[in-house]
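Excluded from the complex is one protein chain; the other protein chains are retained at their positions.
Which chain is which? They are A and B, in the order written, and residues in each are numbered from 1.
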Amino acid sequence: MKLDQKSSKMLAYFTSQMVKISKPGMVWLAIAFVFILGGLYALIVQIIEGHIVTGMRDNVVWGIFIANFIFFIGISYAGALISGILHLLRVEWRTPIIRIAEIITVISTLIGPAYILLCMGRLDRLHHLALFGRIQSPIIWDVLAITTYLIGSIIFLYLASIRDLAALRDYPFKSKWRNKVYKILAVDFNGTPKQNRYLDRSLDIMSAIIIPLAVLVHSVLAWIFGMTLRPGWHSTIFAPYFVIAAVFSGTGVLIIAMWVFRKYYKLESYITKIHFNYLGIILMILGALYAYFTFSEYLTSWYGSETWEMEVLYKLFNPNEYWWWFFFAAIIGVVLPIIVILIPKFRNINSITAVSAIAVLALWVKRYLIIIPTLEAPLLPLQDMRPEYIHYTPTLIEWLLTFAGVALFCMLFFLFSKFLPILPVVKADEGNYAQLRKTAMKRVIKRKVKETEKKESEKIKDL
Amino acid sequence: MKSLYKHILIIGLVVIIAAGNVFAQKNKKKTTRISVEYVKDHNKTETLVAKLRVKEKRYISLNDAIVKFYSVSDTSVLLDKIRTNKDGEAIFVIGDNPKIFKDSLGFMAFEVEYDGSTSLKGSNKKIAVKQSNLEVSFFQKDTIKFIEVEANEIGGNNQTSPVKGLKVLFYVKGTFSLFNFAKEKTDNKGKIKIEFPVTMPGDTNGELTIVAKVEEDDIYGTVESMGEINWGIPVPLVKEKQRGLGDTDAPLWMVYTLITLLSAVWFHYLYVIFMIIKIKLAKRSF
Partner (left out) sequence: MANKKNKHSRRQFFSKTVPVAIGTIGGVGLVAQSCQQANNDEEKISLLSADGQLVEVNKSALTKVPYKPVPPDEARKGIPGKHFVMVVDLARCRNARKCVKSCDHHHQLTPDRPFIKVLRMQDNKTSAPYWMPKKCFHCDNPPCVKVCPVGATYKRSDGLVLIDNERCIGCRFCMAACPYSARVFNWGEPKHQDGDRPYSPETSIPSQVGTVEKCDFCPDMLRQNKVPHCITACPNGALYFGDRNADSVTNGSETVRLSTLLKDKAGYRYHEELGTEPNVYYLPPVDRSFPFKEAPEGQPS
């Protein structure tokens, strides 16, 4: 695999980073590991005792596990939509951020469904989904859509990494296992014109297919709620609302990840202010769209003021219940990012990252507010004597598992950056590709000329 | 101070009452109550149903206790000893038992007895009945449909004669219970003629069961007779919905949509995997 000077320099830098873990990196790993151990403990407790150890009860049957599930599937949008669209549009500045986005997609699509499994009462009967699955159930739609999506995003990430894998295969590592693994994964890629053509075609196909697929996945997720007869869930705009919220949070996580890796691997010369600015503007536009959906959703149900709907709204707007959370999730978490990014004076790398973090956190809270207040407002009056049946409070077990998920996300992300350069090293040989296109065009022109010549000669014969 | 005395007084009272209860339970036997009923069902099976109960707070059934059945004339003849079932009932089938005495008017007298036990008092009950027959038949006159019931009693020398002024109740048999729709007394010929309740739903063929019943009559006891007729309004079997949201099989449009979407995506995946293989194969060509 031939590399240009710039790529070789980058490769040398990243490979040196990949084979060692710095001190802050070790601390980070250790902290993540502790949280994961905490999650394992919680998981064992839950398996032994049953779901009684969670805060969920007969009215609030779903808790923060489901909120985490939507959250992680939501941030997976970063790779799917952002990198998919940027790739298709051949946006020049996409190169340094595209890999980070794709990794986010794969890891969060792996972790998200784990929360569904944690929510299941009988994990030992998972195979019943295959044995007795009914495709009328939105859960089956979800199972099919998420599996397809996960496999799609793995293929997409893999395709986009083949050039780097080939470069890594040819790099002399001290430990030979790396070269062996890279050799298998690089499928003998050498950058020949034919190989480049196949690879680029595959990438185009995958980025085109991953976009509608991602939209569908989050719509299906929204339909789990939308298909029920519950206030705050039974809404026709729920699918697009979820999609927008997902891209919004995905972009937020992408910005945070960019900031972290930029700091950790000192990538200031690759990931620049331009990238933060552009992504910030995308975040702002998505935030505005999200605000529009939020406003439309709550205005409609408030104006109609149906009793059952109002019960949920009352919970959200009541300062003693969820008002401050709602205020943070639906107003602060949206308005603040828009203002900070909109005004050039406020716009810099750190501020954009900070508001992204706020937006991501707000979006998690919003998922909580979508699920819990609705379940706390059943149609028939709640006349239970037990407070835990009326009001949901997540237990330590649930928090441990939640943090374990976040820690696992961070750890996998970090470990992945030790396996593949976090930025694409080898640039796609687009010049070469253009050359091919030119020769192809020449061939077509030649044929056309020949055909017309033939026709003309025939005409002459006829005459 | 005052309240302390009050407490002591209350505690003392409770102790006394409790102790009293303990002694009372040891010394006092519980009262039992036995009742007996003559029943002739629609199969013309005659039974004596004795029901045994014990007084706790209220009367509750006593099971697994032995009830003796006697035929009574000048002397009592033991017919059988039967254990009560879980409902506290001991059922004696009369049949053609030669031990049963019948007087010249056709009356049979019985006695049921429970001897009691170490903790329970005994009890007994007498009953006298006259055998009778009840027949249900159906006929149609012009467009009106009728149910007819004929009641006959059986005398001392087994000759039958119509019973007049006998109260008969008419029911439609349901899954769980009998629905009463008429009540009538027999005429001089021992007959009742009533109009059929035409608005009554039957089964899928319109078939329904009419039950005529004499209930706990002083002389004849409980006598039941049944007749089946297809005059009810047929209730068509509702065809089970196929391929609905709530059924096992999904609506077809859903199946097609799903297959189309999934196959479209997976086809592209396979194509891309095929391309990766091609990349591998194309390594040497420059």
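Note that in this section a contact is a pair of C-beta atoms (placed from the backbone, for glycine too) under 8 Å apart; a residue touches a chain by one contact, two chains touch by 3 or more.
Note that the coordinates shown come from a computational prediction; the quantities given were computed from them, not determined experimentally.
Only one of A:D58, A:D204, A:E268 or A:E451 touches the chain withheld from this view, namely A:D58. Within the complete assembly, A:L375 is the residue of A:M18, A:L375, A:A404 or A:I422 that touches the hidden chain. Residues of chain A that touch the chain left out of view are 49-52, 54, 56-59, 61-62, 116, 119-122, 125-126, 128-129, 131-134, 136-140, 143, 224, 227-230, 375, 378-381, 383-386. Residues of chain B in contact with the chain left out of this view: 35-37, 51, 54, 56, 60-64, 86-88, 107, 117-120, 125-128, 172, 174-180, 200-201, 203-204, 215-216, 218-219, 235, 237-238, 240, 245-248.
One rule holds in what follows: only the chains that are shown with their structure count from here on.
Centroid to centroid, with C-alpha atoms defining each point, chain A and chain B lie 64 Å apart. Contact residues on chain B toward chain A in their complex (touch as defined above): 245-248, 250-251, 254-255, 258, 261-262, 265-266, 268-269, 271-273, 275-276, 278-280, 282-283, 285-286. Per the touch definition, chain A reaches chain B in the complex via residues 134-136, 141, 144, 148, 151-152, 155, 159, 162, 187-190, 192-195, 198-199, 201-202, 205-206, 209, 213, 216.
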